[in-house]
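Heads up: the structure comes next, in structure tokens.
Here the complex is missing a single protein chain, while all its other protein chains stay put.
Up next, chain A:
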Amino acid sequence: MILAAAASTALATPTADAAHRALTATAAGATHGFLSPTGVEIAFLLVGLVSFGAALVTVTTRQLVHAALWLVVTLGGLAVEYLLLTAEFIAWVQVLIYVGSVVVLLLFGLMLTKAPIGRSPDADSGNRWAALTVAVAAAAALVWVVVDAFRTTWIDLGGAAAGSTKVTGESLFQNWVLPFEALSVLLLAALVGAIVLSRKAKAETSPPPVNSRAGTGGSPSVPDSRNHPIEGKSPAEQEGAR
């Protein structure tokens, strides 16, 4: 008896939930206009299309430097999206750090590893179709779940900006001080680690390599494989590696 009642309740709940959701959807559609997008939405859609297209070119182009330059377009488009979402401080941080420094670092990395300037035929590895399958499956699943979950949710962009410098600074220095300071320690550790990693190992290269190789004998190719690519290196990298 109780079981039957529970079953009937369980059967009745989805329909009630669906009816409630439909009611909410119609109410939201009445207030927000479901198929009549606002100007902000149209601008967001256009900039989003540009960003997504630039991201696609970034991961598919065969010219390595062009990939970095299309990444600038993607990151700049995302900065415009942040501005449209009224998060202006994040937008300018995005422009300063990503477009200003990360892309420059990537270009320096491409230059220091002597990336080919023209089209390189082996930019994609052999498992391209498996990667495409995984990416399309992930995109389909994520888009379906997200659209189904937030179908009736609207962002209210009116009123004061949600991410102005004043608001962000107050929340950062009132509620997030300890993570902020911990982050500075992390940045210091990353700086020291990058210097240590990119420094030339002086102790192994300073002795004459022939004698040491004859002396050790066990691993003959270690010092020479370490020395070999340095000979053809540009002076900029030797400067940076020193």
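One rule holds for everything that comes next: contacts are C-beta pairs under 8 Å (C-beta built on N, C-alpha and C of every residue); 3 or more make two chains touch, one makes a residue touch a chain; residues count from 1.
To be clear about the criterion, contacts and distances are computed from a predicted model.
Asker: Could you tell me which of "Probable glycine dehydrogenase (decarboxylating) subunit 2", "Putative cytochrome b-561 transmembrane protein", "NADH-quinone oxidoreductase subunit K" or "Glycosyltransferase RgtA/B/C/D-like domain-containing protein" is the UniProt name of the chain missing from the displayed complex?
Answerer: For the chain not displayed, UniProt's protein name is "NADH-quinone oxidoreductase subunit K".
Asker: Against the chain that's been left off, what residues of chain A make contact? List them.
Answerer: Within chain A, the residues that touch the unshown chain are 32, 37-38, 40-41, 44-45, 48, 51-52, 55-56, 58-59, 64, 67-68, 71, 74-75, 78, 81-82, 84-87, 89-90, 93-94, 97-98, 101-102, 105-106, 108-110, 112-113, 115, 120, 122-128, 130-132, 134-136, 138-139, 142-143, 146-147, 150-151, 153-157, 159, 162-163, 167-168, 171-172, 175-176, 179, 183, 186-187, 190-191, 193-194, 197-198, 210, 213-214, 217, 219-222, 224-226, 228-230, 233, 237, 241.
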